[in-house]
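Yeah, one chain of the complex is gone here, protein chain that is, but the others are all in their spots.
Letters are used for the chains, namely A and B, taken in the order the chains are written, and counting of residues starts over at 1 for each.
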Amino acid sequence: MENVTKRFGKVVANNAINLELREGEILSLLGENGSGKTTLMNMLSGIYFPDEGQIYIHGKPVTIASPKDAFNYGIGMIHQHFKLVDVFTATENIVLGLEGKLDLTEAGKKVKEICDKYGFDIDPNQKIYDMSVSQKQTVEIVKVLFRGADILILDEPTAVLTPQETDKLFQIMRNMKADGKSLIIITHKLHEVLDVSDRVAVLRKGEYIGDVATKDADQQSLTDMMVGHSVSLNIDRPDPVNVTPRLVLDGLTVFDELGVKRLDNVSFTVNAGEVLGVAGVAGSGQRELLESIAGLYPIASGSVTYYDPADGKTKNLVGMDPMDIRKSGIAMSFVPEDRLGMGLVGSMGMTGNMMLRSWRKGHGVFLNRKDPEDLAQRIWQELEVVTPSTSFPVRRMSGGNVQKVLVGREIAQAPAVLMTAYAVRGLDINTSYTIYNLLTEQKMKGIAVMYVGEDLDVLLELCDRIVVLCGGQVSGVVDARTADKRQIGALMTRMEGGKTDE
Amino acid sequence: MNKKQSLFHIAKRDTLPWYKSFAIRGCAILLALVVCAVVTMLLTGENPVNIFATIFKGAFGSARKSWVTFQNLAVLLGISLAVTPAFKMRFWNIGAEGQVLIGCLATAACMICLADKLPNAVLILVSLAAALAAGALWGFLPAFFKAKWNTNETLFTLMMNYIATQLAAFFIIVWEVPKGAGKIGIINQGTEAGWLPVVGGQKYLLVILVVAVLTVFMYIYLNYSKHGYEIAVVGESQRTASYAGIKVERVIVRTMVLSGAVCGLMGLLLTAGTDHTLTTTIVGGRGFTAVMVSWMAKFNPIIMIFTSLLLVVLGRGASEISSTFGLNQSFSDILTGIILFFIIGSEFFITYQVSLRKSGKKEA
Partner (left out) sequence: MFFDFASFLPRAVMQGIPLLYGSTGEILTEKSGNLNLGIPGIMYVGGICGVVGAFFYEQAVPAAEMNGILAIGIPMVCSLLGSLLMGLLYCLLTVTLRANQNVTGLAMTTFGVGIGNFFGGSLIKLTGSEVPSIALSTTSAYFSKSLPFAAKCGWFGQIFLSYGFLAYLAILLALLASYFLKHTRPGLHLRAVGESASTADAAGINVTKYKYLATCIGSMIAGLGGLYYVMDYASGVWSNNAFGDRGWLAIALVIFTIWRPNVSVLASILFGGFYILYLYIPTGTNLAIKELYKMLPYVVTLAVLIIVSLRKKREDQPPASLGLSFFREER
């Protein structure tokens, strides 16, 4: 790729990037979130079309205007968000987009062959909506191989996998390399880069920084390249004081609308003055856990007991909806995983979003706009939210600013319990640290903080204790100061070989 | 598509200043009017100036015509206002036709069955209550199933239209005057029982006043009330709404009951206020047109005054053209269609930016 540039409106996502991939190697594309890695790769796979620049394959200039063109040049991309049709079988998804007569039996056989060759484990006739995340990823990889791709691009493939599944994936990647294929893996996890790749290319804020052979690199040098200046990887973690139980979960069991058990007999205690981490493979029940506590998910059995910090009285939250909880005087804040789909209203400005928490306040039928407006102004300034005005739709803000608005609002509720789900997903390092600090601040104020996270390094450095979920059950509670990643990884997959259906 | 992709570059716009988006819409309407004029020219051989003059004459040519235009405007606007809260909630209610008709039916029932049993003022109040309740019921049913089981509301409300039509047809035969006529005629022509009072000596003034009040009410309701806020949040995302402690099911049902009741009110105004009769076609497709009026105005009650005015003037003008030049009455539907297509199409240029890709840099 030579001098490739892509703009979205005024934002330059990639600026004059030169990148080279050699045959039979694994190249890591390293960069922070928002540094333009995915955009760059989307241009290789034909999803986006570059504004400027030229792509060469085997030395010949080529035009990749559509994903079809990319296939024809042997480029296949495994997207972070799987591009699969849920109601189709694995085979139907794999042959999607190919030409010629449709023969699913024949295709099914060929899929089996590929699986045997590289060591995949999927059933060609299984429907996608019945599959686990790692199985879906496998379908994506088989799909690309089925088309005879010799350049594979994997966009953050490990984000949804357990350490064990990651190891398996890396082994498969090495098999493919041995088979003469070239691979690009997009990631921001340094140890993975060092583990699997031959060469590392680094992007920062849409600019190409440089590349190094993996054997010449270490964690520190790569971090420097990635963020531009050395950052301390340490998160400030004061020792908790005055730890008292705030929420006690006992035997919590929930079912989703299809009748599948999502939480199974979950019991643990959330303490005031402590950050409690929740770890687990994606879809192990984290969402259901937080939503059950917040009154958004029907609880089949078990209890959630709340200890009032003012008078020590207890209340059972089961059967309450968010409004009941609020009315009974419990200040519970919740930063959900789906920011614009659940925590905020995308088409409204900051003020309108502040009202989500306060719209009922005041007597009469009319809204109070004054207080939310003041709160919006305060968050705008204190958290340095980048937005032209408090009425600017939050959907048009960048991910980091959206999250600041959401977290700012939730903290402003002066909560007794603060629950966060993937609070730093998609944020740059600086904003992430802002969030970590805010959470720690809340902890020191004596608030019970729950932090659902996916990055085990952060969990281990930020939290005091970590609850590990696996298949809807608590597989262990560990002390974050003494536990290590392997231990948590093992707990994440303890049951039934890591059953992780979403 | 690939060729086109490399010729045109389409990107989502940041927010467009309001005057620009209005300019785009204005251009679309102008273009649409030109196309309408060309079509009319081809069909009548008349020159465009005459055509527009005829349209204007049809709408405002005499005091009577102006009154009719304003009455039509009021009815269309009223129904549009009725459907708006539901649409803001992303509830695709295309059943206004049936909700208004069932209001008409309820009113007619009261006027016919209770005419000699109640004093006039009480009769009107009873009619009002009946019309509101009937419309509310027609709004409640689809909303209830939508809220409980997520039943597709577009088709549900559509079917409810036909059920209302057949009910009306049934009662028209039951009450037909004279027997065997298959229609009702003017109800209580002699006694005028149950007729809404005439305000200020103008038969249509009352309707216009009621709708004017309704417009202001709806504007305030949607923008400044707690209910309005709940509707906006539910429309954006039901998950966000329940997260914020809004009872989604209740909001859906309540909003549709309101929508239906306002439609019922419009039914009362039609049957007891202006037409004094009941036919299966008394609503005349305005329940569907209202959807487009509301959508074109981006659900803003004030802008709706102008969008419904546009359609009403055009419709009245087109029927003037058809009678002047001996064309079929359906001509106005065609003109309305053309205008709508242009306005619908123009939204694209407000949301997206289209620029020519420089052909020299096509390969990359």
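Please note the rule applied: a residue touches a chain if its C-beta (ideal position, glycine included) is under 8 Å from a C-beta of that chain, and two chains touch if they have at least 3 such contacts.
Computed from a predicted model, the values in this text were never measured in an experiment.
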{"item": "Shown chains that the omitted chain touches within the full complex", "value": "A, B"}
{"item": "Given A:K37, A:H79 or A:R326, the one touching the chain that is not displayed", "value": "A:H79"}
{"item": "Selected from B:Q166, B:N223 or B:S323 as touching the chain missing from the view", "value": "B:Q166"}
{"item": "Interface residues of chain A (partner: the chain not displayed)", "value": "8, 45-48, 66-68, 70-71, 77, 79, 83-88, 92, 95-102, 127, 129, 257-258"}
{"item": "Residues from chain B at the interface with the omitted partner, ascending", "value": "1, 10-12, 92, 94, 145, 149-152, 154-156, 158-160, 162-163, 166-167, 169-171, 173-174, 285, 288-289, 291-292, 295, 326-334, 336-338, 340-341, 344-345, 347-348, 351-352"}
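What we mean here is this: only the chains that are shown with their structure count from here on.
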{"item": "Whole-Å separation of chain centres (CA-atom averages), chain A against chain B", "value": "45"}
{"item": "Residue numbers on chain A that touch chain B, as the complex places them", "value": "4, 8-10, 43, 49-55, 61, 63-66, 69, 294, 296, 321-323, 326, 334, 336, 338, 340-348, 352, 355-357, 359-360, 365-367, 392-393, 396"}
{"item": "Touch list for chain B against partner chain A, complex", "value": "1-2, 5-6, 11-15, 224-230, 232-233, 236-237, 239-240, 242-247, 361-364"}
